[in-house]
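Removed from the display is one protein chain of the complex; every other protein chain stays in position.
Order of writing sets the labels: A, B and C. Residues in every chain begin at 1.
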């Protein structure tokens, strides 16, 4: 069962004003929610520094599908890591360029390994690993 | 038509050794490819600093679909920005947690605005904007 | 005159527990202080995105003073920007390697220009611009 705690934070009025203006611009309607988001983001980074905890990452790849056998090589690599790759989405950006996003679950260092392996493929123009979370431990 | 240029880079043997070991670990089989990847990554960051150029981003959201009306609010927001959101993928992480990745196309500051808007929704546990590229200008 | 405001933040007890453990590890003895620090850090990044506001940066350079005329070139460059460079510290790391940290004041894009100019000098092994603040607007 969830238990919500309310605690007090003291802050200089000038600093609080600046913060309120900042989160208003970002679209927050609620100060607590903005503070919770900032805190969760810090904790997710920590989760990723602990190589042993299971987590989730997304790997974004942009490549030219006409460059050699890049499509086959990416598919082959993905099958090799099929235990970790949950799902993927493919977008045809234009006649040449493809974007693929893979959702990967596993230990932080395993996800890093998969990301390195895919991004280092000749033909991948741009690749990025985004570290997110299973959400389990975050409330 | 493509034109491949070959140019020389001079480097101290010790530095080159360290670099070769580093890219070997990352899975590169080819030094040129590793250098091209590093260069492309720098240029993509530049692209994002130019607010007027069209580019691609992916927005990753983790949320608990049982928290209030978060699902409806996210769908509504996405419809509001339907001109920019190309496609999305949804993964059921467990009984409570969802992961959604949206592929967004537009000017850098528009994509930032959409990302801010979605991530600031109460109920989103973790959100990240990943800046990638249309690939058009990158070879 | 300063005015301290105290406001309430509501948070799930599980999330609060994780946050408390995290800031304890970082050495904080006070939850408000940890939250203020996180908020200030966000606002400093914003300050740097506004190219027109005056701010402070530190430029860290590691170089081999025996490599060509690197020392003279760095001194010459620094004199060129003397209106912005407030002060600097020099450390002899070993027989060959020097570390220099410059404190620079000015508009964000001017500081970036100075940093680019210094770091691109042949002979600089590693250079980094750290974005900080005049502290004036932060309470």
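Going forward, a residue touches a chain if its C-beta (ideal position, glycine included) is under 8 Å from a C-beta of that chain, and two chains touch if they have at least 3 such contacts.
All values reported here derive from a predicted model rather than from experimental measurement.
Asks: Among C:20, C:69 or C:116, which one is in touch with the chain left out?
Replies: Counting the whole complex, the residue in contact with the absent chain is C:116.
Asks: Applying the definition given at the start, please give the residues of chain C touching the unseen chain.
Replies: With respect to the unshown chain, the touching residues of chain C are 23, 25-28, 30, 33-34, 37, 40-41, 44, 56, 58, 60, 62-64, 86-89, 91, 93-94, 96-97, 99, 101, 103, 116-117, 119-120, 122, 124-128, 130-136, 138-139.
Asks: Even though one chain is hidden, which residues of chain B still touch it in the full complex?
Replies: 2-16, 18-19, 22, 31-32, 35-36, 38-40, 42-43, 46, 137-139
Keep in mind that, in the parts below, only the chains that are shown with their structure count from here on.
Asks: Any chance you could list the residues of chain B touching two or more other chains?
Replies: In chain B, nothing touches at least two other chains.
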